[in-house]
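With one protein chain removed, the remaining protein chains of the complex are shown where they sit.
Lettered A and B in written order, each chain numbered from 1.
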Amino acid sequence: MKKYTRRMAILATAAVMTLGTTGGSKAAETIRIGLSAALTGPAAFVGVSIRRGAEMAVDAINAKGGISGKKIELIVRDDEHNPVKTVANHRELVEREKVIAMLGTTNSAAMLATAPIINDELKVPIVAPATDATKITENQAWEQKRDNYVFRLGMFGRGQANFLANTLVQKFGYKKLGLLTWTAGWGVTGRGELNRRLNELGMPAVADETYDTADTDMTPQILKLRSAGAEAIINYGLARENAFVTRTKQKLRDTTPYASAWGIAAPAFWKAAGASGEGVLTSTTISIDGPQSAERKSVLDEYLSRYGEKIDGPPFFFAAYDVVNLLAQVIGKVGEDPSAIRAGLENVPEFKGLIRHFKRPVFTRQRHDALTEADMILGRWTNGQLLEVQYDGSGPYVVLDSNEKKYIDTKTLALK
Amino acid sequence: MEFFLHILISGIATGAIYSLIAVGYSITFTTMRVLNFALGMWVMIGGMLTLTLNVMLGFNLLITLPVLVAVMAILGVVGERVSIYPFFRAGSDVWIMSTLAVGFLFINSAQLIWGHNPLPVPSFFGDGIIMFGPFAIFPQQILVIATAFVIFSLLYLFYYRTLLGKAFRAIAYSSEVTSLMGINTRMICILSYVMTSVLAGVAGFIIVPITFAEPQMGTVLGLKAFAVAIVAGLSAPRGILFCGLAYGALEALASGYFYTGVRDILGFSLMILVLILRPEGLFGKPTGERA
Partner (left out) sequence: MNTRGLRRTIWLLGILLLAMLPMAMSGTYYQFMFILIFIYSVVVIGLNILAGYAGQFSLGHAALMAMGAYTSALTSKALGTVPLLAQTGLNVWIAMIFGTVVAGATGAVLAYPALRVKGPYLAMVTIAFGWVVWKILLEWVSVTGGELGITAIPKARLGSFVLTTSYFYYLALAAVVVAMVLQRNLVKSEFGRRLKALKHSEIAAASVGVDVYKEKVKVFVISAAFAGFGGALFAHQQNFVSPDNFQFFSSVFFLLAVLFGGAGTLLGPVIGAATLTLLPELLQDFDRFRLIIYGCFILFTLYILPNGVAGLARRGATPLPDLAVTSGGDGSVAQVLEAPEVSRPLCQDSKPAPFIEVQSISKRFGGLTALNKVSFTVFPGEVHAVIGPNGAGKTTLINIVSGFYKPDSGIIRIDGKEVKISSMHSAASFGIARTFQTIKLFGDMTVLENVMVGFERHSSTRLWDSLLRTRRSRAAEQRRAEDALALIEFVGLGDFVNSPASSLSYGHRRLLEVARALAVRPHLLLLDEPAAGLVAKEIEALKDLIDTLRELGIAVLLVEHHMDLVTAISDRVTVIDYGEVIAQGEPAAIQRDKRVIEAYLGTVDRDVIG
């Protein structure tokens, strides 16, 4: 008999203990901003980049005295790329940590799971620096024209796919495009969006291949793309598998032009792919190679001195950096009420971010995506640097460090 | 036909990786009826050590390999003591969990030490490509296939030509009898586990230029190698070599002739089917409760 009593006593104590922690509400001495992202696992380079971007922005603001004298405090949670954990984290951040705004996450599926809870229950604005499913911002609340608390300052899949497909077709002149996408993560969204766009352009993909996370040899896929007559291949995935693709292409002496979404707009790609990555095109919102603005340069320098390495995921780092600054600007103006911040975000006429200088309203009530496909740039991996591709009458070109202008051969993507 | 051969060659090269890892499951299962379920993580440690020794510290391969073998052997002794010895008599669910726990420790430690990003290790033979007529293969892939064959041959010689190897096999039949014969069964258990660990380390060493050094590099490979070992039959090393190569080839052919998305669905369904027909694996001998 005793044992049951003891068990119940333990259970009761545990319950009381957990409740105890909810009791004292945290005094609002600081402005608390929450972040839930995958800080471990394969997507960690995205999560860590976001975290560091947010931290550096917070530190910079606090060093200048914070927002009207109040310091910003960043509360970070790891969601392990898991939707359930992500939902739990957001509930916890809002209810227990009393954050008034959030940024995150790294997983589209998790973000889709969280959006209705944020809109229907938590009602605290969140600005996503990554995650690309279109429905994240164009969610149920958006459809029903209710207050939508979910914003995005990053590239969404639809825009990225449009940009890649349009650029390759219009600027590079390809007519037969083949797809090679990752079976997990954003590869799945990307695959759907790319197929949609290519169909819209009236030139459906000549081959639609995929690869798994652990695949190291892409021979079957490359051969199938080749035999389908693809003039160029578009990839949607991460650095590691992209490097396997370029190495397999190297092995097979395959010179089919190869372009990828922003998963490889990261130094990790060049590190892994080495010389086989030369000439690979990638869409991104930002390139940290080539000439940079003074503001960006000071952040890049600080990053280097702080972490002793190059930024893992520049688009995500800078998006997070901009999100925190944008939130600070809005909070400084409208105060700390979450719904006021949401309304404030929809009413920022101009914002000078590091990704770009928004001379238009960043968000509107109908448009919760700050960036459009027009804000994307195409980079070409050139000797370890991701150089922005520019165009003139003679076709696409890049400018080397030596200020030399080199045209790109659209048949092989080699420099002329 | 050319398409087929292209794919077949690349599939066999991947399959050799499975074989190389899968044999590790068999060695301890032969002697102790247990296995290191997290062998893929041990392979990863081998790859990571290669990265550190060869790339970061700049040792050449002839120094890297013995150091790596020594480290893996020590880890093997510790690993056996921590995750196998205490659970020797327990059910397979228990030692599957305990060895998996050690694998978790490895992955997390690797993340802390080496970070999350895939880091390349240069091929032992440079960036060259070997051509057989129209067919291309990386020299490192040839090395993997060759190593697999060498290791299986050595293992065969060990089992059938050396006294110790015979003791290994004897224990499989009856540990009581062998201990009566004056063979130190405990020693052999440790030894077989250490052999497994060292082999995993060597596998990591050989394959890391192909897979890149990364904390998750061994997870899926280890799981697929486990599947290969099971389908072949855990106590049938030669079957494992064959099944590994065959599974790699099948995967590549599935990718080539169907598409990659259904590859694992087909592969694992086929595995289940094989186990329905041959519960002890294709090359395994029936063992079961006797009346």
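Remarks
Everything that follows uses one rule, which is that a contact is a pair of C-beta atoms (placed from the backbone, for glycine too) under 8 Å apart; a residue touches a chain by one contact, two chains touch by 3 or more.
Computed from a prediction, not measured in an experiment: that's the story for all the values here.
The hidden chain makes contact, of the residues A:Asp59, A:Glu73 or A:Glu95, with A:Glu95.
Listed residues A:Gly192, A:Pro361 or A:Gly395: the one in touch with the omitted chain is A:Gly192.
Residue in contact with the omitted chain (choice from B:Val55, B:Val94 or B:Ala170): B:Val94. Across B:Met44, B:Ile171 or B:Ile230, the single residue that touches the chain missing here is B:Ile230. In the full complex, subunit A touches the hidden chain at residues 1, 3-8, 11-12, 15, 18-19, 22, 39-40, 77-78, 80-85, 87-88, 91-92, 94-96, 107-110, 112-113, 116, 121, 133, 135, 140, 183-185, 187-189, 192. Even with one chain removed from view, subunit B keeps its contact list with that chain: residues 25, 29, 33, 35, 37, 82-83, 86-87, 90-94, 96-98, 100-105, 107-109, 111-112, 223, 226-227, 230-231, 234, 261-262, 264-265, 268-269, 271-273, 275-276, 279-281, 289-291.
Here, only the chains that are shown with their structure count from here on.
Averaged Cα coordinates give subunit A a centre that lies 36 Å from the centre of subunit B.
On the subunit A side of its complex with subunit B, the touching residues are 40-42, 44-45, 48, 183, 208-217, 219-221, 223-224, 227, 239-240, 243, 250-253, 268, 271-275, 312. Subunit B contributes residues 3, 6-7, 9-11, 13-14, 111, 116-120, 127, 129, 136-138, 141, 210-212, 214, 216, 219-221, 224, 252-253, 255-256, 259-261, 263-264 to its touches with subunit A in the complex.
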